[in-house]
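Here it is, the structure in full.
Every protein chain but one is kept in place in this view of the complex.
Chain lettering (A, B and C) follows the sequence in which the chains are written, and residue indices restart at 1 in each chain.
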Amino acid sequence: MAHTGVLRPGFIQLRVLDMQSAVEHYIKRIGLNRVTEGTDGRMYLKAADEFDHHSIVLRKADAPGVDLMAFKVLEDSDLDSFEKRIVEYGYPVDHVAAGEQPGIGRRIGFTIASGHRIELYAHAEQSEPKPLTHNPNIWVSEPHGMQANRFDHALLYGPKIEENLDFFTKVLDFRCAERVDTPGGLLAIWLTCGMKAHDIAFVNHAEPNKLHHVSFELENWDSIGHAADILTHFDISIDIGPTRHGITRGQTIYFFDPSGNRDEVFAGGYTYYPDNPTRTWDETQIGKGIFYYERVLNEAFLSVVT
Amino acid sequence: MAHTGVLRPGFIQLRVLDMQSAVEHYIKRIGLNRVTEGTDGRMYLKAADEFDHHSIVLRKADAPGVDLMAFKVLEDSDLDSFEKRIVEYGYPVDHVAAGEQPGIGRRIGFTIASGHRIELYAHAEQSEPKPLTHNPNIWVSEPHGMQANRFDHALLYGPKIEENLDFFTKVLDFRCAERVDTPGGLLAIWLTCGMKAHDIAFVNHAEPNKLHHVSFELENWDSIGHAADILTHFDISIDIGPTRHGITRGQTIYFFDPSGNRDEVFAGGYTYYPDNPTRTWDETQIGKGIFYYERVLNEAFLSVVT
Amino acid sequence: MAHTGVLRPGFIQLRVLDMQSAVEHYIKRIGLNRVTEGTDGRMYLKAADEFDHHSIVLRKADAPGVDLMAFKVLEDSDLDSFEKRIVEYGYPVDHVAAGEQPGIGRRIGFTIASGHRIELYAHAEQSEPKPLTHNPNIWVSEPHGMQANRFDHALLYGPKIEENLDFFTKVLDFRCAERVDTPGGLLAIWLTCGMKAHDIAFVNHAEPNKLHHVSFELENWDSIGHAADILTHFDISIDIGPTRHGITRGQTIYFFDPSGNRDEVFAGGYTYYPDNPTRTWDETQIGKGIFYYERVLNEAFLSVVT
Partner (left out) sequence: MAHTGVLRPGFIQLRVLDMQSAVEHYIKRIGLNRVTEGTDGRMYLKAADEFDHHSIVLRKADAPGVDLMAFKVLEDSDLDSFEKRIVEYGYPVDHVAAGEQPGIGRRIGFTIASGHRIELYAHAEQSEPKPLTHNPNIWVSEPHGMQANRFDHALLYGPKIEENLDFFTKVLDFRCAERVDTPGGLLAIWLTCGMKAHDIAFVNHAEPNKLHHVSFELENWDSIGHAADILTHFDISIDIGPTRHGITRGQTIYFFDPSGNRDEVFAGGYTYYPDNPTRTWDETQIGKGIFYYERVLNEAFLSVVT
């Protein structure tokens, strides 16, 4: 029972304006693989190093953004115990039947203080392609595009992130790896349910339920450079990078998908353990925290969300 | 409580024939930092990305090898509950008083089937140098030598590793990330208490209580190449590498410390989750599992231990 | 006229036992591009960063090996002046008409002391794909396979390499970047016509006209690691590596094409200038010179040639 309860970000459902260009972007550029198309037109994708059915769901809509972010838990019984704790915390919980997304078991869902819908589920079928498990080669087939290993985390913008911090740590057993406190209050938090420096992060923002970026893990700094080469070659708009975050230490580049959702590919960062102190930042060094080399925050980072 | 119980390998106590050359090797070459020298002459070292007091203990002795490997647990009460479970499993447990090693709290110790002494402890003081936590730079001072981030794991050789597998998974809540089964029985296991592919590993071997290697994590494949350049420059004997393991996918190089203990520096490898299947290997591909590029096992890997 | 006369290795004609597997190997694995097939069945390939028509010629034959290695010179008039100097040195020169290989102008050919046929030519048409030249992206299309930038050099085995050294430096204006002298005489030479540490190299060997390896340049050590991953994935036999050469400092991996010809992909190494001293090696350190990490010469390196 070393690692129990919430295991990791399982999937995120993104809204896109045009399905074809979105699929091309996430598959050919970021390097994901197509799993299947749902009967309602949603597209299900996964990264090369994921066993589970899918991690990215694309839904055609009139505006970009995020529908929901779902975390996988270890045991089916965790769903019941977490439901009890969430309801006790005061958030209504609803149920999504198994199969609402292909390959995914029953889910429980709820809305957090920042306005985002979060879901938990315990069961996912495995899908191809997936890592080999008997006498395995290191990959099933040659990586392509930016060679994303996995859907890693999302950064969400919304109000009341102090309550998010309280909820995620008290109810979902997350820990706070890093936080930014300013004279105006808590500005941002990086939360983890395991040994990564972040599985979900929040920035304080007036408008609820906004997506800042969805992030994919690459192998190393060389991969970040290669991603940058791809972005310019295919005329994809880069927001900032290649650079490093002081917060999490990740090496990173931000860019936009064809619908305007911000993507990140990143590599590196420290390993987090639950006995590690929370790293703290104040308003004097927030620029260096976000962009370690530039040491100033560009305005777009705080204002452009979907 | 996402990650509870046994957190990680905390420290390992190695026997060395000559203290001065050992300290130079681990500090100047591998890149560790000196913390303190004990009153009994033991030397305490740590890697750049570790908060806790120390992770490597060097003890002068007449023969090289490992005295003990200690894991840190999350809570002091874990020591009591693990003691109960260990005793119920049938292993005698003894107690080491706080302060037997500087900066380390009370420990419980026991001998596993392969003949190795394992200890658990819940408390460690922090020591300098340690990662910064307020508006932190990514390092306190420029990395040196091979730039080891942390003591990562050890591979131990001994008999009855089926029992080790049973004990670590049933009593200490580890999981088995990979295993090698041959017609002659279980040959090797890689065990994890968190999200790394291995925190401790065992290979079946007639003689008990042997050390195959102690391993330090580097940043990436470039760091492995730089480590190799250092090894040749300083005439340090390389066992094998740079190469990759099929098992864990780590990129690696093996070499020997001045006392003959085998060290590894490695980078990369997949992220493990408790719902991942165990990767399995058989005798037909064991060469590729151990050395992914050479695809054959060199005899030294199976026979040279300390 | 800073860089005049012989510019670089232009192309090499290799004998292969089976054309289809050879083409797949050099295109899909090493990452070359197909230019055209000759009317006589020879296949013409080029690397991503080459303007000229082709650099690798594959000819179906009953035995593997090298037919000829051709160097490009700057001016057509260089062919006349070099012919005069070569004849004066005592080697017969023959002429190959423009178009004997598609896209290549007239060539002069001759046999050197080690038994190899060398050719010079001044004219090559450009072919697609080639690097862009107006507002260029860094590549025309995403690199594939091992992502070879260029055909870089060859190492040839044969007798009388002292005479090769004399001929290449006196007649073709090459310089000797490195040499290995043993009690038995001159063992090996690395010769350059520009700023690379080697454009052609020779090892003393009883049998004339043998090919040790043909080499392709990759970007960096990360690319060497990726090449190694490809080799194991596609069950291609690795001779040695990833490792580094002490000689030239190149980071390298050797493997075999389906016909048994040895290939190398390498990266790095120092920049050579004509006022640099020749690096010298003796028999005590030849192992480290060839394989910097292993520090011993494997027998295959000295004996397996095609």
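Heads up, the rule we're going with is that a residue touches a chain if its C-beta (ideal position, glycine included) is under 8 Å from a C-beta of that chain, and two chains touch if they have at least 3 such contacts.
Computed from a predicted model, the values in this text were never measured in an experiment.
Asks: Among C:Glu37, C:Asp173 or C:Asp239, single out the residue that touches the unshown chain.
Replies: The missing chain is touched by C:Asp173.
Asks: Out of C:Pro131, C:Pro208 or C:Gly260, which touches the unshown chain?
Replies: Within the whole complex, the residue contacting the unshown chain is C:Pro131.
Asks: Which one touches the absent chain: A:Gly65, A:Pro129, A:Gly225 or A:Gly260?
Replies: Per the contact definition at the top, the residue touching the missing chain is A:Gly225.
Asks: Just the residue numbers, please: which parts of chain C touch the chain that's not shown?
Replies: These residues touch the chain not displayed: 1-8, 49, 51, 72, 74, 131-138, 150, 173-175, 193-196, 219-222, 244, 246, 249, 268, 270-271, 273-282, 284-285, 288-289, 292.
Asks: Identify the residues of chain B touching the omitted chain, counting contacts across the whole complex.
Replies: Looking at chain B, the ones touching the missing chain are residues 137-139, 142, 145, 220, 222, 229-230, 232-233.
Asks: Mind listing the chain A residues that contact the chain we can't see here?
Replies: 221-222, 225, 228-229, 231-232, 238, 241-244, 251, 253, 288, 292-295
Basically, only the chains that are shown with their structure count from here on.
Asks: Which two chains meet at the most C-beta pairs?
Replies: A-B
Asks: At what distance in angstrom does the C-alpha mean of chain B lie from that of chain A?
Replies: Roughly 31 Å, centre to centre.
Asks: Indicate the whole-number Å distance between the mean C-alpha point of chain A and the mean C-alpha point of chain C.
Replies: Roughly 47 Å, centre to centre.
Asks: From the C-alpha centre of chain B to that of chain C, how far is it in Å?
Replies: 44
Asks: Mark out which residues of chain A touch at least two other chains, giving numbers and ranges.
Replies: 137-138, 220, 222
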